[in-house]
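Only one protein chain is missing from this complex, and each of the others stays in its spot.
Which chain is which? They are A, B and C, in the order written, and residues in each are numbered from 1.
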Amino acid sequence: MNMQTPIKVPFTRYLSADGTLHTNLPDWAADASHLRKILQQLYHDMVLARVLDTRSVALQRTGRMGTYASCLGQEAIGAAIGLAMQPDDLFVPYYRDLAAQLRRGVRPVETLLYWGGDERGNAYRDCAGDFPNCVPIATQCCHAAGAATAFRVRGERHVVVCTLGDGATSRGDFLEALNLAGVWQLPLVFVICNNQWAISVPRALQSAAPTLAQKAVGAGLPGEQVDGNDALAVYDRVSAAIQRARDGKGATLIEALTYRLGDHTTADDANRYRPQAELKAAWEREPLGRLRSFLVARGDWGEWQEKSLYREVEQQVATAVEEYLATPPEPASAMFDSLYAELPAALQAQRDAAIARAARLDGGAAS
Amino acid sequence: MNMQTPIKVPFTRYLSADGTLHTNLPDWAADASHLRKILQQLYHDMVLARVLDTRSVALQRTGRMGTYASCLGQEAIGAAIGLAMQPDDLFVPYYRDLAAQLRRGVRPVETLLYWGGDERGNAYRDCAGDFPNCVPIATQCCHAAGAATAFRVRGERHVVVCTLGDGATSRGDFLEALNLAGVWQLPLVFVICNNQWAISVPRALQSAAPTLAQKAVGAGLPGEQVDGNDALAVYDRVSAAIQRARDGKGATLIEALTYRLGDHTTADDANRYRPQAELKAAWEREPLGRLRSFLVARGDWGEWQEKSLYREVEQQVATAVEEYLATPPEPASAMFDSLYAELPAALQAQRDAAIARAARLDGGAAS
Amino acid sequence: MSVSAHLPGNDPYHGQELTLVDAVNLALDHEMASDPTVVLLGEDIGTNGGVFRATVNLREKYGCKRVMDTPLAETLIAGTAVGMAMNGLRPVAEIQFMGFIYATFEHLVSHASRIRNRTRGRLSCPLVLRAPFGGGIHAPEHHSESTEAMLAHIPGLRVVVPSSPQRAYGLLRSAIRDPDPVVFLEPKRIYRAGKHALQHEYDYLPLDTCFTLREGDDVTLVTWGALVVETLAAANLLAEQGVSAEVIDVASLKPLDMDTILASVERTGRCVIVHEAARSHGVGAEISAQIAERGLLSLRAPVERVTGFDTPMPYFRNERYYLPDATDIVAAALRTLEAGA
Partner (left out) sequence: MSVSAHLPGNDPYHGQELTLVDAVNLALDHEMASDPTVVLLGEDIGTNGGVFRATVNLREKYGCKRVMDTPLAETLIAGTAVGMAMNGLRPVAEIQFMGFIYATFEHLVSHASRIRNRTRGRLSCPLVLRAPFGGGIHAPEHHSESTEAMLAHIPGLRVVVPSSPQRAYGLLRSAIRDPDPVVFLEPKRIYRAGKHALQHEYDYLPLDTCFTLREGDDVTLVTWGALVVETLAAANLLAEQGVSAEVIDVASLKPLDMDTILASVERTGRCVIVHEAARSHGVGAEISAQIAERGLLSLRAPVERVTGFDTPMPYFRNERYYLPDATDIVAAALRTLEAGA
């Protein structure tokens, strides 16, 4: 008995790193035109995220945005989640979920404003219910459990999807919420974006568990692994987990294996702690090229489509960047105006003081 | 894949509820005189705990002690832990570990003082290193991980044993510490005293995991179950886990299955939420009678031994109760005198005020 | 929702005399009856009705979907309540004792108090976090905490402390209907201190005003929670000595209604602040500071603070050495009178 309790964790991959078929496609993929739609949609969403992400890093580098956490390399997970969810479902992100958020209706200008240090970036105009990015690691997992409970209480058949990183799996917030999801059989899907690093801490130092998916075992719910750089596989598994949750069968934990191709954030320098060779090898498994090759091989994608897609996406991003750069900051009073539903009388004087200070700092420009 | 990842958790029991042999004894038990010593020692410690526990409840009922958490029914776990540990090992208890603590050198008068609302009950005279009872559920698990790390840092081959309840397994403190114990391979043994209830919350509402031992799977360390009312089985498994930890092979999670035969505390009335029948059935599996029958059947125990043991133990407890009741309270100044190693000047005036208030309240009796 | 919302039955508590904890239970009952989005969660709140019986019978009445016994995890309780509140419910979470509230702080400080601000009003967090607090009941360690000051410092929160059955009922109903997060601290020492009949006109009490419990001209006594009882007793003792003391129950520690307090001190020129929490950086400090900063000229004597010590609450055998009582309050009041004579 003096060794780890042995356990078998399911793993799913359809597309190999080179984009060839790794194993038979799932049954639902038999309908070629349906599959084409899905694949093209996933690819579109990944490209949009990649382009906006690249542009965001550039804006930070040129001093026009704040510290930015890139999703480079994780686009497949986001795209798959975004496509697998229904509009009335609820997405509880961590902070590398660009592809999912864009599909859910968050506008590029909003993600730019958020990383540009403007709360209005969380006031999603076209995505009323989703939760904003969550900075305190793993805390969103408890919020997701609460949101799922709310659906249950109201008898609504909606599902909550919550993402987190590999480092986040070490935190009580995730482990407590996972346990609740199991015992309350919540309509909830946790997707761990295991990009192998938590800033400088490698996956191996987070846990001795050979997989993170097996954290589900202690919570009494199913856990599985999926190739997080295979958009098709992630879409398939997340869809299945969402369906299971919608059918009242309870929560699922999915560990999506991917890799953080960028620095942790623009404030980080991964060369301090990460072997170049590892990074180089990871680029070989990168998700966009893999899906493109598969699409091309199926005759579902070609040069001109690629060109026009990029043309369209670059345009969309350029417009968003313009709007972002043209957006004036909020007045100082904004820090009081959504603090409470109604500003308590006790805070009125402070609000006035803030306005006065701003007027001074901005040279008379009152607000 | 839509069901719980299947897993096999080891379970150990040697003595059946009626005290007959459930399965072959472990190899080390081949030496009959050694086994006799072990069994008699375990029985002695269980009886001492039972008698002191019963007396403590009586003291509370008669207004001579505060709220008390009885260990009734869990004596086998405590006795086994106490006997399996070496003096230089470190015990990190929760609050139903009377049998273990007494074996470790905590004096009955100290446990009485503690439950009697006197900090001196934690100033163990003959048990310098062990941690005191821990009230905030599961927080002791992190302390245990830290204490085990300290042994590792100093290169000492000592082991930390930490107990917790079934309810405590839902808390992040336990789950985070368990994960650390796995990834740092700490010399640490966690023993879950699964007495089936967390105040009014039954085990089934804490987690959907069929066993609590399998929480080890997500932390990458071995987990196993043992019959917590079979002192011999607990002693065998805890000893093995301690040996494993001492040999540098890392931590183990042991779930000891037992039952809370009393109310949660003297402030609780379990009849509000617990079926009588369940309690009645649990008494059938009670640990003292089981071990006594086994001892008697082996010819290792008889009437006169039973009598003299109780006479000795009753005497020992009576003496402790006398000492407890005869102990005057600390002076008011005590609340300042071990707050810091040296009282900061800023607190001197408050200390004087406390002494003055006490003098008033006690009618002139200054301190 | 409007304050005049229909109550189940046309006088649900007619005649009933209630203790403070009964009033808490009734407020929960009435809000659950009038608003299906109100749900309860916590440890032992269901079958057991709460270790202080604050939620007794509510599981039977509203079902386990709306009265949820959680696993034993405070961080989870707070974080789940935040998620519920962000998704359309009005959760009322119970932390069994304030001594176990610290694990909820991250969700209170970093989320509950900021959701509305963070999303510029797109989302909100109308939750109530209830916890019995304070000492004096001979409980084990961690069961006697009064760390309300830590919560009162957090922007975006409301911190409310009732001190009578009526205020427990009226403030809790308002807290549940408030669109923002409220920490509701219940003085367990007076959970059953006395019974009172409730009055309809106070079904919903405001969350941002103090309550003047007794009027007086010579000195203002400011307090909250269980020490309201000691302070009223002190006012009686002072009256016997011909000193007329005004007694103010702060009730809402955040936001703080200094206008009522300052207006009183304007008149009396003397103030004694009474709280059970540790003295340094307690809520009394903010009140004392504002009185001096804004009322300096009207002050006839330095403000006095009668508080707990800067030590943990001693184990219960010596608890009484820690707790301020009426005698301490009277002494402080007399000092302000001498100083300002």
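The definition used in the following text is that contacts are C-beta pairs under 8 Å (C-beta built on N, C-alpha and C of every residue); 3 or more make two chains touch, one makes a residue touch a chain.
Computed from a predicted structure; not experimentally measured.
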Legend entry - Among B:A177, B:A209, B:I254 or B:A354, the residue in touch with the chain that has been omitted: B:A177
Legend entry - Contact with the hidden chain (one of A:G116, A:G182 or A:P287): A:G116
Legend entry - Residue of B:H44, B:R120, B:R244 or B:R351 in touch with the missing chain, whole complex considered: B:R120
Inset, instruction - May I ask you to list the residues on chain A that touch the chain which is not drawn? - result: 66-67, 115-119, 135-138, 167-168, 170-172, 198-201, 205-207, 267-268, 272-273, 329-330, 332, 334-336, 339, 347, 350, 353-354, 357-358, 360-361
Legend entry - On chain C, residues whose C-beta touches the chain left out of the figure: 75, 99-100, 102-103, 105-106, 109-110, 113-114, 117-118, 141-142, 147, 149-150, 152-156, 254, 256, 277-278, 280-286, 288-289, 291-294, 296, 299, 302-305, 309-312
Legend entry - Interface with the undisplayed chain - residues on chain B: 90, 92, 119-120, 122-124, 128-129, 131-132, 136, 139, 141-154, 172-173, 176-177, 179-180, 183, 334-335, 338-341, 344-347
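To be clear about the criterion, only the chains that are shown with their structure count from here on.
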Inset, instruction - Return the chain whose centre of C-alpha atoms lies at maximal distance from the corresponding centre of chain C. - result: A
Inset, instruction - Find the geometric centre of each of chain A and chain C from their Cα atoms only, then give the gap between the two centres in Å, rounded to an integer. - result: 40
Legend entry - Inter-centroid spacing, chain C versus chain B (mean Cα positions, whole Å): 36
Inset, instruction - Hunt down the residues of chain B that sit against at least two other chains at once, touch-wise. - result: 170-172, 205-207
Legend entry - Junction residues of chain C - those touching two or more other chains: 71, 73, 75-76
